[in-house]
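Would you mind keeping the following structure in view while I ask a few things?
The complex appears here minus one protein chain, its other protein chains still in place.
Going by the order they are written in, the chains are A, B and C; count residues from 1 in each one.
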Amino acid sequence: MTTERARPNYVAVWVWLVVLMIAGVLASYLPFAKSAVIFLVFVVAATKALLVALYYMHLRFESGLIYAMVIVPVVLVIALTFLLFPDLVFHH
Amino acid sequence: METTAATRAGTDILPGKVGVWWFLASEVMLFGGLIGSFIVSRLGSSGWSGEAAHLSVPVAAINTLVLLTSSMTMVMAFGAVEKGDPRGLRTYLFLTVLLGLTFLGIKAYEYSSEVAAGFTPVTGLFWSFYYTMTGLHALHVLAGIITNLALFVMARRGLRNQHRVELAGLYWHFVDIVWIFLFPLLYLT
Amino acid sequence: MMSWLPENVSTYGGDIDSIIRLIYYITSAWFFLTLGVFLLFLILYRRREGRRATYIRGDRLAEAAWILIPALIVLVLDLWIDFRGADAWAKVKGRVPPGDLRVQVTAKQFNWEILYPGPDGKFGTADDLQLENEMHVPVNKVVRVTLKSKDVIHSFFLPNLRLKQDAVPGREIEGWFQATKPGRYEMPCAELCGFGHSGMNGWLHVHPADEYQKWVKEHWPTS
Partner (left out) sequence: MSDPVAVLAIPEASLHHEELGFWRTYLFSTEHKTIGKQYLSLGLFMTIVGGFLAYVMRWQLAYPDTEVPGWGFVGPEFYNVLVTMHGTIMVFFVAMPILLGAFGNFLIPLMIGARDMAFPRLNMLSFWTLFVGTLVLLASFFVPGGAASAGWTGYPPLSAKAIYTGVNWGLNLWILAHAIEFASFLMGGVNFLTTAITMRAPGMTFFRLPLVVWQLLTAATLFLLSVGPLIAGAVMLLMDRIAGTSFFLPEGGGEPLLWQHLFWFFGHPEVYVILLPAVGFVCEVLPVFCRKPLFGYRWIIYSTITAGILSFVVWAHHMFLSGMDPRLAMPFSITTILISVPFAILVFAMIATLWGGSIRFTTPMLFALGFVSMFIVGGLTGIFNGSAPADIYITDTYFVVGHFHYTLFSAVVFGGFAGIYFWFPKMFGRMMNETLGKVHFWLTLIFFNATFFPMHILGLGGMMRRIANPMQYQFLQPLQPINVFITFSAILLLVAQIPFAVNFVWGLVAGTPAERNPWEANTLEWAAPSPPPHLNWGEAIPTVHRGPYEYSSPEGPEDWLPQDRLVVARSS
């Protein structure tokens, strides 16, 4: 199964990850509005996670079944968190 | 979905891989539930940024680097399996274990300096979350190290069934991804 | 079934009862319909010598309509229950009216502490009055209740007024009621709160207007 496909360049992905990490740390010191900084930091984190998942975990080369197994829990977790907002964030 | 394979109707994915992905799905829910609770608790209270400022960003950044690198060595171990290179497999597994231990070492150093500074799990809700989340993550790292050590021993004995390297890798990368989110959640905001 | 409900003495109790009644009628209808058909089939199609079962798979839409169309009716009835329910919910819990009288109820293991603000209408002043497990209110007046708890979760329950609301430590929860009939009504705790949960009970006294004034005079003679 795995013999045929082209292997991604693992080191290049690592370089990207390190660059993004440094970018994330630096971004947290930017003099922007707090919400903008947080947004930026998490966009960076999500990109890193995506890189690891797609290349190191070979998600790019997997079937739809495995995609579903990743996406469904992620969606559920996000939904759960948002549904907790009215009750635990806005109640003051 | 109408498959009519000659031998089995099942998909051609390795059972181990399907199993590990299902397991990871439930792990996403575990860490997701914890992170979600943290996010809503944080947004619902105030003053947590001040608490977070007591954490050391440089140390955590180095630790992130360690874990990212260990992910690379892990995937290279898998690459070695695919190429049929037992030497490379052993080297990379060994490196991964080493990096994992380094991560735990640095984490332990962090814990001890924080406790010394008077921040324990009962100092406040932020610290409770901090210790619970990183603690649970550290336990996962530990489990990964043990798995990789076992694989390393097997690889030295020249055992077959090396598809397990891929499975252990999936788990290891997942633990890495969890850290990728814990790092900004706890340290950077 | 419905006659088992205790007497309703609040303005919104009727709305709640009518929702319960609506659901009762709808579900009873489905109960008799489904179990009627069920029993009928059991009798009609019991095994008999020499008869073979008919081969019906029910996958084609034309056949499946036998189950899908009733399900569609279920959907419509569901929406009916939802819409009627939304109105009742909005009335009881959605918006709290200003209120003629304010009372603070603090639950603790295993008592209700009832706090009256006194003539100045403010809590936390010298003329506050605190009672244990006893609440006195005038009839036909909107009473606003602020629920608190000192330790664990309790639930403030007035069966006759169809009022129930959990009291959660760390939160202040607003509730209200308007009693329509004088009398003495039980006020139990409905959420497990420890070994004294069973027996955690109080009384709501609903007084006619003049009697309530007398009660007020007794407790705040100066005003």
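Going forward, a residue touches a chain if its C-beta (ideal position, glycine included) is under 8 Å from a C-beta of that chain, and two chains touch if they have at least 3 such contacts.
Note that this is a predicted model, so its numbers are computed, not measured.
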Chains in view that touch the one left out, judged over the entire complex = A, B, C
Residue touching the undisplayed chain, where the options are C:I81, C:L101 or C:L131 | C:I81
Which residues does chain A use to touch the chain missing from this display?
-> 1-3, 65, 72-73, 76, 79-80, 83-84, 86-88, 90-91
If you put the missing chain back, which residues of chain B would it touch?
-> 1-11, 13-15, 18-19, 22-23, 25-34, 36-37, 40-41, 44-45, 81-84, 86, 121-122, 124-125, 128-129, 132, 136, 158, 160-163
If the missing chain were put back, which residues of chain C would it touch?
-> 1-2, 4-6, 15-16, 19-20, 23-24, 26-27, 30-31, 34-35, 37-38, 41-42, 45-48, 51-59, 63-64, 66-68, 70-71, 74-75, 78, 81-82, 85-86, 88-89, 92-94, 109, 151-153, 155, 157, 159-160, 162-171, 173, 186, 188-199, 201
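Here is the rule we use: only the chains that are shown with their structure count from here on.
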So, in whole Å, the Cα centroid of chain A is separated from that of chain C by 45
Calculate how many whole Å lie between the centre of chain B and the centre of chain C, each centre taken as the average of the chain's C-alpha atoms.
-> 48
Touching two or more other chains - residues of chain C | none
Shared interface positions of chain A, touching two or more other chains = 91
Contact footprint of chain A on chain B as seen in their complex | 11-14, 17-18, 21-22, 24-26, 28-29, 32-33, 35-37, 39-41, 43-44, 57, 61, 64-65, 68-69, 71-72, 74-76, 79, 82, 166, 169-170, 173-174, 176-177, 180-181, 183-184, 188-189
Interface with chain B, chain A side, in the complex: residues 1-3, 7, 10-11, 13-14, 17-18, 21-22, 24-25, 28, 37-38, 41-42, 44-45, 48-49, 52-53, 55-57, 62-63, 65-66, 69-70, 72-74, 76-77, 80-81, 84-85, 88-92
